[in-house]
Every structure is written in C-alpha cells, then in structure tokens.
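Of the protein chains in this complex, all but one are displayed in their positions.
Each chain carries a letter (A, B and C) given by its place in the written order, and its residues are counted from 1.
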Amino acid sequence: MGVDHRKLGMWAFLGSEFLFFGGFVTAYLLYLESTAGGVGVEVFDIPFTSISSFVLLMSSLTMVLAHHAHTRGDLRRMRLWILATAGQGMVFLGGQVYEFNVFYREGLVLTDSPFASAFYVLTGFHGVHVFIGILMLLSIFVFSLIGKIKPNQHLKTEMIGLYWHFVDIIWVVIFTVVYLIPEIAVL
Amino acid sequence: MASSTVETKGFKGRPKGESGLSAWITTTDHKKIGIMYFVTVLVFFFLGGAESGVIRAQLAQAEMDLVTAEIYNQVFTMHGITMVFLVVMPLSAAFFNYLVPLMIGARDVAFPRLNAFSYWVYLFGGIFLYSSFFLGGAPSGGWTGYAPLASDAVSNMAFYAVGLNILGVSSLAAAVNFIVTILNMRAPGMTFMRMPVFVWMSLVTNFLLLFALPPIAVALFMLNADTVVGAQFFEPASGGDPILWQHLFWLFGHPEVYIMILPAMGIVSEILPTGSRKPLFGYAAVVFAGAAIGFIGFGVWAHHMFTSAIGPVARSAFALTTMFIAVPTGIKIFNWVFTMWGGKLRFHTPMLFSIGFVSMFTIGGLSGVTHAIVPHNAQQHDTYYVVAHFHYVLFGGALFGLIAGIYYWFPKVTGKLMDEKLGKVHFWTWLLGFNLTFGPMHMSGLLGQPRRTAVLPGELGGTVELYNLLSTLGVVVLIGSALVFLFNLIRSIKAGQAAGDDPWDARTLEWITPSPTPSHNFDAIPTVTHRDEFWHRKYAEDDAGKVVRVPAGASEDHDTDHEGEHIHMPDPSYWPLVQTLGVFPLGYGLVYLNFWLIGIGVLWMVIGLYGWIIEPLAEGDDDEPEDAHTPTGAAAAAH
Amino acid sequence: MSSTQAPEHTDPAEDHGNHPTPRKYVHIAIVLAVLTALEVSTYFFDFGVIAIPLLIVLMIVKFLYVAGWFMHLKFDSRTYSRLMYTGLFFALGLYILVVVITLFDSAWTP
Partner (left out) sequence: MRENPRPQRTSLRRARTITASVVLASLALSACAGDQSALDPAGPFAQAPHDLIIPVAIIAAVVFVLVQGLIIFSVVKFRTRRDDDGSLPVQTHGNTRLEIVWTVVPAVILAVIAVPTVQGIFEQMGEPDGDVLTVEVIGHRWWFEYYYPDYDIYTANEMAIPTDTPVRLEMTAADLARSPDQGVIHSFWVPRLAGKQDVVPGQTTYLNIEASEPDRYLGMCAEYCGLSHANMRIRIEAMEPADFDAWVEGQTTPADVPDDGTLAADGRALYHDLDGRQACATCHQVWEGEADRAPQQGPDLTHLMSREEFAGAIHELDEETLRAWLEDPNSLKPMQYEVNGIGMPDLDLTDEELDALVAYLLTLDPDA
C-alpha cells in the first residue's frame, strides 16, 4: 500500500476511538433525564462553553499551520504554532476545570445520579484526551528545540495533528449532542 | 546480521544480547514474542484447567461441599476469564506473531516495540488478575460481569474491571499493529487474493478487536467508576439501567467469540489443504465467508439477552441475524469437507486435530442455532445446554484448531518434529475426554440444570447426577491427555526428530525459510506470483498437464544476490518491559482508589514512553527517521 | 487497495506538495467560526422545530471540514478515510441500535 505505517496505525486507532466515545455518548443520552431528582441539563452555561469550544476549534487551525510550517522545514514557525495550539488547549482545559467546579457547587455531583456520572465521565475522558494532546505538543516543542525533531520529520507533527484534530471533532459532536440539543430538547 | 546498528551510549543505549534471559526480555523479534506468548498461555491454560477441575470435582455429585460457594463462584469466574482472555485470545496472538510476517514475506511486524509492549501488558495483566486471589478474593461476578451484581463490592469485580481493561490495551495495540502489518508490509506481488487464509482471518480478527474492544472498555470504565468511586451508571435505585451493561458487554462479547474462532478457522484452512495435498476448495468463498462472519458478528449481540428485559421486536430482529450467521459458517464447513474430498489424506496429528475441529465445531454451531429459536431459548438460556454449546465451539472449535496449529508449526519454530505416536494418543484421548465432558451437558441442561450453581441440586434427579458424573470423569481423561501433550512438547523440544525446512510438503511462504527461522526471516524478500506461492515453486505442470515436482533449486528466490548485504532488523529494547511495569501501580491504584499509586503508575508509564522515544533509533524500527523510510511490500509490487 | 486510489493521488508520499495554503486554512477556520456562531445562536433565539435538525447538519458540516481539510482526508490515501468511516459507521450503527432498543423496545421504567 506504500503509506506510512505510523499514519496508518494512527488512523486505525482513531477509527476505534469513535466507538470509545460513542459508548459514553450513548450512556449520556440514555441518562439525560435520570437525574435522581437532582440537577440536570439546566446547569449548563451555554455561552461559557461556547467560548471554550470555539477556542478548541481554533486550535485546530494553529495545529494545521504548525504542520504546514514543518512541511516547509520552518521549525521556528512550527514551534510558534505548536505553542499556540497547546496554549489554546490549556485554555479549554482550564475552562473545563472551571465548569466542573461550578457544576459541582450547583449540585451536579458525580455520585448522585446516572446523569451526573455519564456527564462527568464522558467530558472527563475528553479532557484526558486533550491533556494527552497537550503533553504531546509540549514534547514535540521541546524535542524540536534540542534537535530530536528534524526539519524533515514533519510526519511527527502530522501525527500529533491528527490526534489533536480528532479530539477537536469529538468535541464538535459533544458540544452539539451533549450541550446544545439537550438544552433545547429537554428544557 | 540483525545486530544493533547504533552505538551504545550510556543508559540510553539499546541492549544487544542475542541470547540468554536479557535477549528474551528485551526482544522485539516477532518470533521470540510469539514463543513467549505461547509459553505464557501454556501456564495460564493449566491454571484455567485446574480451575475447571475444581468446578467438576464439586459437581461430581449432588449437594457436595468440597469448596464453599464463595470459592466456587470465584473459581468459575476466573476459569471463564482465564480461558477466554488469557488462553484462547493470546494463543491466537502467538500465532499472529509468529506467522503473519512470515506468511506475508515480511521481516517483522510494523511496530516491533509496540509488539513487545502488547506481550508485556498481557503478561502483567494476567498476573494482576491472578494476584486478586491473594488480595481478598478473586472476582466472582461471572465472566460476563452483569451489573448491578458486579458493581456490588462483594463481587470483587474491581479487579475484573481494571484487569480486563489492561488486557484490552494489549489487544488493541496488537490489533493496530497487525492491521498495519498486513495492509502495509506484504511482499511484492502478495495481493489480497493471494494472501494465505490464515492471514486473512488474522486481518478480520484484528479488525474485530479494533472495533469491539472500545465498547467493553467503556463498560469497564463505568463499572470501575461504580465500584470504586460510587458512580451511578448501573444503579437502578437512581435510574441507572442494568441492561446498558449487557448491551455494551455483548457488543464486545459476541464479536469476541468470533475473535476466538476465526484464527482457528484460518489455521485449519492451512492444514487441511496440506494434509489433503489439494488446494483449499473455494478459496474466495472461504475468505469472504470469514469476512462476512466478522461483519454480521457485530449485529447479533442481543442473542445473549433473549431472556433479558428487551422487547419482542428486538428479540425477533436478533433471532434473524443470529440464524443468518449459520450461512457463511456453513460455507466454510462444506468447503473444508470438499477440500478433503478427492484428495490423498495424510493423517498426521495436525490433520487429525483439524478434522476434529470441523466435526466438533459443527456440533457446537448447531446447538448455537437452536439457541436462536427464541421461544425455546428461554428454556436453554443459562443452563448447561449453553455451557455445552460454548465448550463445543470454544474447546472443540477454537482449541482444537489452535492445537492443530501447534503441532503443525512446531517444526518451523523448533526445527524438530513432535512425536507422532504421542500426538495420536493426545488426539484420541482429547477427543474422547472432550465429548465425555461436554456431551452430557446438553442433556443435563435440558433436564433443568442451571449454570453457575455452586452445588448440583439433588432435586434434579439421578439422571442429571449421572451426566454430571460422566462430565467429571471426562475431565480426568482430559487431564491425562493434557499431560501427554505437555510431555510430548518438552520431549520433542529436547530430543525431537530433526524436521527439515518443509516437513509437511506445505504451501505457504513460512516454509521457505530454514527451521528454526533465523531472526531476519528471509535472506531475500520473496516475490509472490501465486496464491500458495511456495507450492507453486515446488510443483509445476509438465507437458502432459500433470502436476510434478520441479527440480530442487527452482525454489530459490528470483532475486538472489543478497549475500553479504546488510539486513536491518529492529534492535531489542528495554523500554516496552520497563514502561509496562507501570501497569501494576496504576492497576492497584485504580482498584483501591489510591491517587498516589495512580500518579506513580501514570508517571512511570509516561517516563517509560519518553525512554522509548528517546532511545537511539535504528533503521527498521517503528520510529525510523523519515527519509530512511521506503515503502515496502505490496505497494512496490502494485506500482 | 492501491488500485482503487484516485488517479491524482497515486503517490501519497508526494502529495504534501498539493496541500492547501495557510490562506485556505484560515478561510476554513472562518467558515467554522461562522457555523459555530450559528449553532450557538439556536440557544439565544427560538428556531422552533428546525433547531435540532439544523444543529445536526451544522455538526456534520463542521466535522467534515475538520476531517477533510485539517486532517487531510481529502488529499490523503483513501485507506485512511476508509478506516475512519468504518469506525464511524460501526459507532453510529451499533449505538443508535442500542438507544433505540432501550428507549422503544425494553421494559425500562426509570
């Protein structure tokens, strides 16, 4: 087939990841109203989440620009965009931590209802994915500084990019299916 | 030849040992890893077998109290988990490892270090699961882990949730690895329709793993959250739905049973033609049937839930899909039989086990079809009739096929033949013991014996007791038979007859290589022009259209001239082993909800990963520098 | 599988060259931003019955944009798309069935 092993492997893995997130989304959808009398979708703060979703979406742009710079051997610019991407990822994660805190104070407790469990575990796993992505971005940043990543090794940036974009499109789905639609349908 | 191509500096250097313990624990050679899988499986098989011995001893007579209900429940749970996750699946992985690269004409798998990683995670996952026996009791919620019983602390299912996820990581990594290997690393000319059936079945199996593992990972994470943190996923009191567990489990669980059978089907598809001295009957149909089984296998999961809380429409739909799966399976059965038809059969041990496979699997398959008759499934479900079904397909099917494979490829791996006489003793006692053990279960199940009962209720009557006694006697035969097998293995390794490169007059590429296969597999990567390439190098039609052996020497590869050329093989590495040791702190941390342990485990694995990334690279590694990479395999041929 | 590749991408190793320019990427990002704004507006304004179908369509469009352009599926070997869409197909098919069975054909009475 003559394609690169690593990229093929990454895509196979991402194909599998759809089923992973799909499972949690399924549980969440089934448990939308299983709030055990506690807090439900009404705690969502759509404007706030919209902003952090937007930040994550835009991090895909900087990611693809980093890759583009790398394909042209421009490591300096690549590093810049990588940092920008990681920064936006951190903003997103920070937003999530903040959001969890607010929800928790408003009474959405993981152990209180199936709805709460499903919400926290689904978005939490997404957060873990973002976190891993940030780790990879920072690593490639450092590696390119110490010369471990060479200008011709843009495949590495591309792989991290694939993962990053994947995490982004999963959030595109989560934002719509977990936040917006229930907000409209249930309330 | 395959030694390191990178200088070693300091701790970052890569190990070089080519023999001894360190060669094994640092190896990235797919053949060594395959052997390690095999040996580990053997140990777990004896553990699982010993557990089944406890089960059968307890059920030998009615109302026995050899072991307490508590122990019994742990034992049957661990028996199921062991046989499924620590025996049949990894034994298939052992064959993938050893054979797939050889059969497609490659020098290794796509990601050699990841391959070592898979093995170590499997080993440590197994040890982790078994450690539960010493830490307050093994899981006792059944291998299906039905919630909410499983989320009750008394079932000890935290070890199950974490342990199976660890094993899942191993399988997922292996699945990605083999998919890439098969898609990407085939020798020039090895098109899809020239691939050996075993490689095809490996491909299908690994796709099944790729898509079936995530649902159970999800379910296990939820279970873990429920047991350890107190989440409410399956808690009916607060509105959780226990049936969700069943859906997620069987979404994995049913493809899983085909994950266990397809490799064995691949193996007999290689052995039957060799033993019959004919090509496989209807190659294309066998391949497509295998793929169809894999595909349809995703759409039948709820047939394990026919008596659960699902409605008539779902029951009907899943009854139909379930029945339908008999069609592709039947295609395979008949094609195998007609492979033998008109051949000249040689009954060496691998052939005997393969014929045993076809025969015994059919019995299990037919009882499977009777399960799909939903109104009557309500009588069969959770009785020994089901236990009979799945042992016929798993033991009579998967295990017979895999054992056939052991006898068949043993000469390739060791260079020695296994003793034929002992092999035949093994086969006949195995066949007898197997049928004696599981045959009567059909009847005792229909007569009302439920499964997973710590005592055999006396009220079921003397007939059921008689059947149970027969089953227990069967295990005695099986134990004897297994010891014969073990003895044969050890003796043949030590003092077996030399095998030569091609003892069976076989058909596929692995037999081109010397036995045992050197670490670089092929001196020159073969160019493939036929299905059953090796056979076509040995035989040709003469002028009269008769098939005759071509003179020796023609089996040399076309593009020789590789002598003295440097073949780059992946270097050994410590890191897969070092990194995976982190599953212990992580695993125990998750079971006991200790954030320190979790932190240590995660940190350990991350550091291990950096070690892995930073260690000096060699050509042929999974991480080789970009410009050194040239596409191999089929691509070169296809263009 | 290589035989089924579209002719213009016969050699994937080469096609880094015909990737879009940064300008194109920025264009796409702007489109994505606008679509997101439209999504969020369903929260502030009442779209009636079309709100949910609209959200789903927007989600799919955004998904395809990111996958197609940022992840280069449009330009890369078809094998990648096949892997991804197979995963997506199984995920959607299986989980939708689970939801349908649970909601419409089970005894569940929470």
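Quick note on the criterion: a contact is a pair of C-beta atoms (placed from the backbone, for glycine too) under 8 Å apart; a residue touches a chain by one contact, two chains touch by 3 or more.
Predicted model only: the values in this text are computed from it and were never measured.
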Practice item. Touching the absent chain in the whole complex: find that residue among B:383, B:437, B:519 or B:579. Key: B:383
Review point. Which of B:345, B:550 or B:581 touches the chain that is not shown?
Key: B:345
Point to revise | Touching the absent chain when the full complex is considered, from B:461, B:500, B:514 or B:599 | key: B:461
Study note, to complete from the structure: Given B:56, B:315 or B:391, the residue that touches the chain left out of view is B:315
Review point. What chain B residues would touch the chain not displayed?
Key: 68-70, 73, 140-142, 146, 148-149, 152-155, 235-237, 239-243, 276-279, 281-285, 307-309, 311-312, 315-316, 319-320, 323-324, 326-327, 330-331, 333-335, 337-338, 340-347, 355, 358-359, 362-363, 366-367, 369-370, 372-383, 440, 443, 446-448, 450-455, 457, 459-464, 466-467, 539, 546-547
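In the analysis below, only the chains that are shown with their structure count from here on.
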Revision key, fill the gap. Whole-angstrom distance, CA centroid of chain B to CA centroid of chain C, is 35
Practice item. Between chain A and chain B, tell me the centre distance in angstrom, where each centre is the average of that chain's C-alpha atoms. Key: 34
Review point. Chain C: which residues touch two or more other chains?
Key: 1-2, 13, 79, 86-87, 90, 94, 98, 102, 110
Exercise for review: Would you please write down the residue numbers of chain A that are in contact with two or more other chains?
Suggested key: 1-4, 8, 12, 15-19, 22-23, 26, 30, 33-34, 154
**Study point:** chain B - residues contacting chain C, complex
**Key:** 183, 192, 207, 210-211, 215, 239, 241, 243-244, 247-248, 251, 298, 302, 309-314, 631, 634-635, 638-639
Exercise for review: Sort out for me which residues of chain B touch chain A in the complex.
Suggested key: 110-111, 172, 175-177, 179-180, 183-185, 210-211, 213-215, 217-219, 221-222, 225-226, 229-233, 235, 238-241, 244, 248, 606, 610, 613-614, 622-623, 625-627, 629, 631, 633-636, 638-639
Check your understanding: Considering the complex alone, what residue numbers of chain A touch chain C?
Key -> 1-4, 7-8, 11-12, 14-19, 21-23, 25-26, 29-30, 33-34, 46-47, 50, 53-54, 57-58, 60-61, 63-65, 68, 71, 154, 158, 161-162, 165-166, 168-169, 172-173, 175-177, 180-181, 183-185
